[in-house]
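The structure is given below, and queries will be raised subsequently.
A protein chain is absent from this complex, but the other protein chains hold their places.
So, chain A:
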Amino acid sequence: MSEVDMAVIKPEMMKSYVWLQTTDGSIQQVEQEVAMFCPFICHEVLQKGMGSSKSYAICLPQRVNPAMLSLVLDYCRFHQVPGRSNKERKSFDEKFIRMDTKRLCELTSAADSLQLKPLVDLTSRALARIIEGKTPEEIREIFHLPDDLTEEEKLEPLKNTTDDPRIRLLNRLYAKKRKELREREKLKIVEAEEERVDDRSVDELLSFINGGNGDSKVLKTSKNKKKRRRRKDQQKNASHSEVAETDERESNGLHPMCHDTELDDEFRPSSSGASKLQDGEDDIFAPKVEFDDVDDEIDPALKEKIDREVEDFARRLNSVWPERMQELLSFGQERRPVHFAVNGNGTLRRCGSAEQK
């Protein structure tokens, strides 16, 4: 062939292709410089000598389906050209990333299996942007996540930092909601807001109404004290949250216990307009508000509380939350059954009964 012919033919011959096979069996050829932009393919070609012909096509990882492959190759085709400015690349990326979230996830997965880090970073950032600032319901809807946590688990005491009076109130409501749940499931568990005043007289009254015998009345006075203390203990044990931590801090002698209580006192009275807020954020976890109420208990109880708290905290650190729940439930079984009544302001109140069931 003459030189001229060679010059004409040469560019065509120079362009080499890499053969790729996806999991569904389809094989395609891709320009070499585009395909080699992916480290996975590069490795296969250089280290194993694959991809040079149809019969030696490179088998791509399972997570790369043909649709994703074509997207990845589009990305590679653009970015492998060296002459592009940063601005061009950025603008391409922004347009490229516009796709529905399902495809975005699949693309992330595909890019990761092909070890194409720049694309993984790009898609990860896009996914983070989608998640940021949304409520859990919205996120679940976008990503089709199963809502498979129990109410208990959702109301775990991981407090949101937006903490204004309305939200504190909402937390109280959630605490009550949880109480009701427990009550429904296991009647023997005791967790209630404690009425500091007039407990005894009401107890007496109700036990009378409920038909308790004369003996129980006599026993009641001493038992009430024990109950109160045990109630506190149980409430303490059930707490994963502020009380635990403040107590822990206190046992280190660093943080005054009263601090919590002062703040809670400020917000105690607000109880109106609660129903409107029930549609509010699901993601605010109840900080076990009733324990905040307990916090401003009488001082003698404090010391004992701290001691128990330190023990419990150590135990808790070693246990997983579901196990803790179990522990809670089983602890409750030792207690006596209690009847509940509703107070004038809508809070639950425990009416003690001496009856053993």
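One rule holds in what follows: a contact is a pair of C-beta atoms (placed from the backbone, for glycine too) under 8 Å apart; a residue touches a chain by one contact, two chains touch by 3 or more; residues count from 1.
One rule holds in what follows: contacts and distances are computed from a predicted model.
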{"item": "Options \"Mediator complex subunit 27\", \"Histidine-containing phosphotransfer protein\", \"Response regulatory domain-containing protein\" or \"FBD domain-containing protein\": UniProt name of the undisplayed chain", "value": "\"FBD domain-containing protein\""}
{"item": "Residue touching the undisplayed chain, where the options are A:C59, A:I97 or A:I139", "value": "A:I139"}
{"item": "Chain A residues touching the omitted chain (full complex)", "value": "101-102, 105-106, 108-109, 112, 120-121, 124-125, 127-128, 131-133, 136, 139-140, 143-149, 153-154, 156-164, 241-242, 245, 249, 252, 254-255, 259, 263, 282-283, 285"}
